[in-house]
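Here the complex is missing a single protein chain, while all its other protein chains stay put.
Now for subunit A:
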Amino acid sequence: MHRYIPHTEEEIKQMLQEIGVSSIDDLFVDVPKTIDGYNIPEGRDEFTVKKIVEGLAKENVHFEPTNVFLGAGVYYHYIPSVVRHMASNPNFVTAYTPYQAEVSQGTLQMLFEYQTMMCELTGMEVANSSMYDGASAFAESLLMATRITGKTKMLVAESINPEYRTVAKTYTKPQGIEIVEIKYDETGRIDLNILRSSLSEEIAAVAVAYPNFFGVIEDLKAVREVIPQNIVFIVVAEPVSLALLEAPGKFGADIVVGEGQSLGVTPNFGGPGIGFFTTLEKHVRKMPGRIIGETKDLEGKKGYVMILQTREQHIRREKATSNICSNQAYIALINAIYLSTMGPQGLKEVAWRSYNNAHVLAKMLEEKGFERIFKGEFFNEFVIRVPDNYREKWHNMVKEGILGPIPVDRVYKTLGPSALACATEVNTKESMKKLVEVMSK
């Protein structure tokens, strides 16, 4: 007997009798017995298990969100209590993919509303109901560009999150896709001259991030003007910034993807987060992932179902638009609850305060002699030049309870000693002062 497994000895006996075998072992006659149990400890009671896992949790250093100045793709924002409470409902947590729509209207309506919200933020026409994370969403956007154009060469801004580019290379290599990285200029934006001269008939897509990894806001209008209409324009967007920045859809983006962690999701040591994926109706049949649509039941009542499933792997198998099956629907729920709670005004205030705090912090650091490397206008992150011994200092800041700007010169070697500083609405005047003080020591 085990608390998760309800069978009594008596019931087991009755069931074996019904089946017509004399022991459990008789049910496993086809299975070659290669082991007699595992070389792992026996099960433990709940109290003991808690102690073990809590012990591991205590070995991590937990920072006050006000003292965190590290973003680089994962952001601390204020998450209203209602988000966690509503998302904890077991009818969301312990439900499965909505295969039986009639008893999954909660999931389906929620995802339909989530898709609407992502369309609104990005200015696009269609959203799917989620991808694994921003990196895999970006990788899939390149595969989709190949399906749209039949071409395999991609121009990708070097200022896109390095992990996203790494993941994209892993995903696209087997398809023979060639990725050409386009350098940034002194503003930190994509170098339009290099972009222009890299264009050719063979190009499937051009991809930029908005804001990019350096926090710099790409001029999407200028980029779109450079690239011909038949080239797929991919934008990797940071969703909170879109409350302040013009939607990529307004600049003729074909695909807008990104990481939704900043919309109400805790950092989670990097996962789960969520990839969002949006596009135009004309491209929808080339899109990966599950899509929810509105319909009616046989009495004419409005309801929701999964649509366009013929693109998906359980029907099209090797000809599917992608192999994605499990997604991050639960995180989409968190995004939807957060966006419902914040509304357009709340999200804009969050975006504005993040912007303002980052700019105040930049000014404070500049006054102490930390030069901002790129001249381009930025959102909530910016790159500063730091002393040679900064990495050591970064580690030492832990002792002051500060998670400081992350060194980025290991990835962007030509920048020299540099760090990416981030601020959001959770940082305070006081915490910023403290950071500047610690950094100037």
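Structure notes:
As a convention for this text, a residue touches a chain if its C-beta (ideal position, glycine included) is under 8 Å from a C-beta of that chain, and two chains touch if they have at least 3 such contacts; residues count from 1.
Methods note: contacts and distances are computed from a predicted model.
Selecting from "Probable glycine dehydrogenase (decarboxylating) subunit 2", "Branched-chain amino acid ABC transporter permease", "Allophanate hydrolase" or "ArsR family transcriptional regulator", the unshown chain of this assembly corresponds to "Probable glycine dehydrogenase (decarboxylating) subunit 2" (UniProt protein name). If you put the hidden chain back, the residue from A:Leu333, A:Val386 or A:Ala421 that touches it is A:Leu333.
Among the residues A:Met117, A:Ala204, A:Val232 or A:Leu365, only A:Met117 touches the chain that is left out of the figure. In the complete complex, the residue from A:Ala237, A:Ile255, A:Leu403 or A:Ala421 that touches the missing chain is A:Leu403.
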